[in-house]
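First the structure, which I've put down as structure tokens, then a few questions once you've had a look.
Every protein chain except one is present and positioned as in the full complex.
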Amino acid sequence: MSGGPLTLHVPEPQPCFGKAADSSRLHLSEAGQVRRPAVDVEAAEIRDLAYALIRVLDDGARAAGPWSGACTIEQLRAGLRAMLKTRAYDTRMTMLQRQRKTSFYMQCTGEEAISCGFQPALQSGDMNFPTYRQQGLLIAQDWPVIDMMCQVLSNEKDRMKGRQLPVFYSARGAGFFSISGNLATQYVQAVGWAMASAMRGERSVAAAWIGEGATAENDFHAALVFASVYRPPVVLNVVNNQWAISTAQSVAGGESATFAARAHGYGIPALRVDGNDYLAVHAAASWAVERARKNLGPTLIEWVTHRAAPHSTSDDPSKYRAPEDQTAWPLGDPVDRLKDHLIGLGGWSEARHVQLKAELDEEISVASKAAQGYGTLVEGSKCSPASMFDDVYKLMPPHLREQRQELGF
Amino acid sequence: MSGGPLTLHVPEPQPCFGKAADSSRLHLSEAGQVRRPAVDVEAAEIRDLAYALIRVLDDGARAAGPWSGACTIEQLRAGLRAMLKTRAYDTRMTMLQRQRKTSFYMQCTGEEAISCGFQPALQSGDMNFPTYRQQGLLIAQDWPVIDMMCQVLSNEKDRMKGRQLPVFYSARGAGFFSISGNLATQYVQAVGWAMASAMRGERSVAAAWIGEGATAENDFHAALVFASVYRPPVVLNVVNNQWAISTAQSVAGGESATFAARAHGYGIPALRVDGNDYLAVHAAASWAVERARKNLGPTLIEWVTHRAAPHSTSDDPSKYRAPEDQTAWPLGDPVDRLKDHLIGLGGWSEARHVQLKAELDEEISVASKAAQGYGTLVEGSKCSPASMFDDVYKLMPPHLREQRQELGF
Amino acid sequence: MPSLTMIEAIRDAMDVMMARDERVVTFGQDVGRFGGVFRCTDGLQRKYGSSRCFDTPISESGIVGVAVGMGAYGLRPVAEIQFADYMYPAYDQLVSEAARLRFRSAGEFSAPIVVRMPCGGGIFGAQTHSQSPEALFTHVAGLKTVIPSNPHDAKGLLIAAIEDDDPVMFLEPKRIYNGPFDGHHDRPIVPWSKHELSETPEGYYTVPIGKAVVRRQGSDVSILAYGTMVHVVEAACQSVGVDAEIIDLRSLVPLDVDTIVRSVTKTGRCLIVHEATRTSGFGAELSALIQERCFYHLEAPVVRVTGWDTPYPHAQEWDYFPSPDRVGRALTRLMGS
Partner (left out) sequence: MPSLTMIEAIRDAMDVMMARDERVVTFGQDVGRFGGVFRCTDGLQRKYGSSRCFDTPISESGIVGVAVGMGAYGLRPVAEIQFADYMYPAYDQLVSEAARLRFRSAGEFSAPIVVRMPCGGGIFGAQTHSQSPEALFTHVAGLKTVIPSNPHDAKGLLIAAIEDDDPVMFLEPKRIYNGPFDGHHDRPIVPWSKHELSETPEGYYTVPIGKAVVRRQGSDVSILAYGTMVHVVEAACQSVGVDAEIIDLRSLVPLDVDTIVRSVTKTGRCLIVHEATRTSGFGAELSALIQERCFYHLEAPVVRVTGWDTPYPHAQEWDYFPSPDRVGRALTRLMGS
């Protein structure tokens, strides 16, 4: 057999520092070009959709194609508001972290359309199993930001009692499962939750969330295997924001296939959607949730988007991310695109936009002050150290009672 | 939204007790119908092959199509001999277990063509990472069966020193990695081994082995992710023998997709091959090994076959396996098919077949007696209990020396 | 009261609870149609349907992961891991998820799951069918760990575990599935029907989690054991002829420290026996606790008899397994010191 020595292929991130951007990895389609199958379509009939990109808004922010038309102007305005509020919230919380009022923060800048557009497709009783970058799920349903802020600040009103890292919210009432710091574990739990709904003959749907980087984790596979076998009502969301801390999506396998295509090996229908297009997000989410609710089983959706901010407040992307990556990003900003679309429809204006932003900044600022009134990580009151021994078990066993005493309580 | 309550889908095994067999799950193709792409083909160009079945031998045991013609008559005779010897070995070892000379045994009956046809595609220096059902890899290269028997009997000549369950061989010199009792762990190790070969710029190839049931394990995914990213020289074999103990392949996801299709989500080229067709096995194995050796990266192959025997000597399939499953199996027996093919070519006869079987039975019987001469699990000598403390670490640390003393050595 | 084997008692516990509470479901590899490789779920699918008892893919992480999700939903899943040796792929779901969900969500979500797993050696199962990983659970805050030594306790503890609101690791010593086993592997097998603790009340009852039981009162030495080792210890005491107080811990976390301390305070000597690897085994915790709490009553060092710090071998199984003989010798030495 011929040939030289073997070599290890180590993917280079795209775009590289100083090189022109090549967006072939994004498998773009034109807005309006990708068909909208019936919800009871077989997975095998839509395999091509995993290599296409569902887009509604074109480069002129006009809606086109079979996935458009699902939202009223009111709904679009609510979506815009949710995205802007999420962005204002992120900005303020990042500032609090810089002021050392908390230890850590994670923004979802550039990705707001996904969670804000997805949430309205759900009903009360459904359950999200989110990662740390889906604060939009809460904000889009007007969950009180002050409640979220108290968690970020680990203060006395933090319902998580100061136990969790900032942004690891839990809000059962909002259909928002407790966030885990361990990547991917929630993905298979979502499948289990959906299985439970089906086992009990009920009607609730689960939504699982994961980043493209974390799809490499083993539990991603476990989730897809169980979803494939039992066909429970779950939407399997993969948020492909191109980065996992400093590591490009190519190192998660994105160089060789799309993340939507992962579903094919399990016979699960998959869509690939422009995640910066609020209309496309909402339409695709509704399609998948309808499938689930109608007992047609799971859907996997890859949301193609772009992390516009650092991974977290502990991160400095200048070391690993070429400036070209930001400038050459072809799918724009989700807020700008929806704003332009609404203006084009005559349902919005630059002036109203400026005003709304100011209102939201003010709302967030007021909430932030109120939250700080309940203390911050470093100042004011927080949950008593004695509470550390609660909730380890439902009832405190003797050894924990002893240890609490040892601590002086 | 309309619709009744949700329900859990729990797959029924195929065929069911008392129902006619439906072999649609097998995605059969006619012999000779599936094309043979060039080894440097892109994964995307052969996605259809994951839903087809590469077959060379037709129902009349004639070779047909582009995958035929790779073996000389001599090679085919050697293949037949290896399969028959494997079968004779299995029969004898099962008998030893029934005689309580060892604790446990696992046959590969009905699946012999896969390992016996694969091994000749490898070279010295390559490494298999097998499961417990690839004894054919050793037998096809004429590894001394007596060495294997001593392991099965845990006697004084057992190179594994009585430590491992029977059939958990290890034979570095034969390119046969130590078998683990933990399913799927070896799959990602094979990828690591192949990465090492590429990292060092060497030319060795790894072959990973897994059953269709164990593809549900998490490490299957880890292996595919790493193979997708680094494109090392590895052949990823999935032996789909339709069963995992009492559980049908549908519960591993086989109802919704083929196991070959799993590769698509990772951009890994995949073949689906009639595993009871020695010629197809050898041709497909050679294709994949050539790809690997030429630095073209991994290939996943689903070998479609049928477990003809119980899972192990601890198993009683009558409780879960319909008789129809055996009678309705459409791909025949690998030994019979190759025998008929050879006879058709004029290179073999019924009489020579009977004679070869007798010879092999005799060879195995002689070896078995010799092996028993070195002891069995229950009689004669075995490795000293003192040896239990060796090889836990390269050098025995003090606490193990103390414990050995405590045991009286 | 009917005499049951461990397998029957475990099955009965699930049957009782599935009949009482629709939220109780059970699943695992080969658990549904076949009824489990050890037959512990035999008949449950037929009786309760395949939405409540079913086969799973071979994915321990998936099994525990979906159980956590179902538990959060409101079900009471009883998951089977085919052998305790195969729980490692699920360890992340157990440690990072099941154990901490209630804590991290301040009680909003919890994982009231039971994870059943056959453990221990003595069946020529070698390193991957013989392990006793209990110490890997006891180190994890948020998990409970129990291990019965007889059918009566097995049923009562399993019912208690299913009712428990926390994740319970339920270890089943497989060597005593079909009969009590005292380590004399060369003697005839004894069936459970010959043992009084196979008498098992019909229907519902519980054995509380967190309570040890004194199997034999005695004054010379306290012996702490659980699972199969309770029987080994009984045999060893008989042959050595010490007046030992034998405590069957049953529950490792929470641990019945009071019963232990009361006994050791009385006897002044303590022997701990387990099958798991010695270093950092649960015996270490027991020994540490006892010397912390009974220091001034101890007349001799607390002694551990355990499996060796090696993988569990196949052919040398009986040299690994803590035999009545080894326990007896340790006892004799302990009484002499």
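When the chains are written out, they are named A, B and C in that same order, and each has its own residue count from 1.
Basically, a contact is a pair of C-beta atoms (placed from the backbone, for glycine too) under 8 Å apart; a residue touches a chain by one contact, two chains touch by 3 or more.
Note that the coordinates shown come from a computational prediction; the quantities given were computed from them, not determined experimentally.
Asker: Where the complex has a chain not shown, which of C:42, C:165, C:285 or C:325 is the residue touching it?
Answerer: Reading the full complex, the residue touching the unseen chain is C:285.
Asker: Touch as defined at the start, partner being the missing chain; which of A:121, A:214, A:309 or A:367 qualifies?
Answerer: Within the whole complex, the residue contacting the unshown chain is A:214.
Asker: Name, in rising order, the residues on chain A that touch the hidden chain in the full complex.
Answerer: 7-8, 10, 13, 103-104, 154, 158, 161-166, 168, 180-183, 213-214, 216-219, 244-247, 251-253, 314, 319-320, 377, 382-383, 385, 387-389, 392, 399-400, 403, 407
Asker: Footprint of the hidden chain on chain C, which residues?
Answerer: Contacting residues on chain C, toward the hidden partner: 61, 85, 88-89, 91-92, 95-96, 99-100, 103-104, 127-128, 135-136, 138-142, 253, 276-277, 279-285, 287-288, 291-293, 295, 298, 300-304, 308-311.
Asker: Could I get the residues of chain B that touch the absent chain, sorted low to high?
Answerer: Those residues of chain B that touch the unshown chain are 127, 129, 159-161, 163-164, 168, 170-172, 177-178, 180-182, 185, 188-200, 206, 218-219, 221-223, 225-226, 229, 391-394, 397-399.
The criterion applied here is as follows: only the chains that are shown with their structure count from here on.
Asker: Where the centre means the average of the CA atoms, what chain is farthest from chain B?
Answerer: If we average the C-alpha coordinates per chain, A ends up farthest from chain B.
Asker: Let me have the rounded angstrom distance from the C-alpha centre of chain A over to the C-alpha centre of chain C, please.
Answerer: Going by mean C-alpha positions, chain A sits 41 Å from chain C.
Asker: Averaged over CA atoms, how far is the centre of chain B from the centre of chain C? Could you give it in whole Å?
Answerer: 36
Asker: Give me the residue numbers in chain A that touch at least two other chains, ranges are fine.
Answerer: 195, 197-199, 218-219, 221-222, 225, 229
Asker: Which chain C residues sit where two or more other chains touch them?
Answerer: Residues 51, 56-57, 59, 61-62, 89 of chain C touch two or more partner chains.
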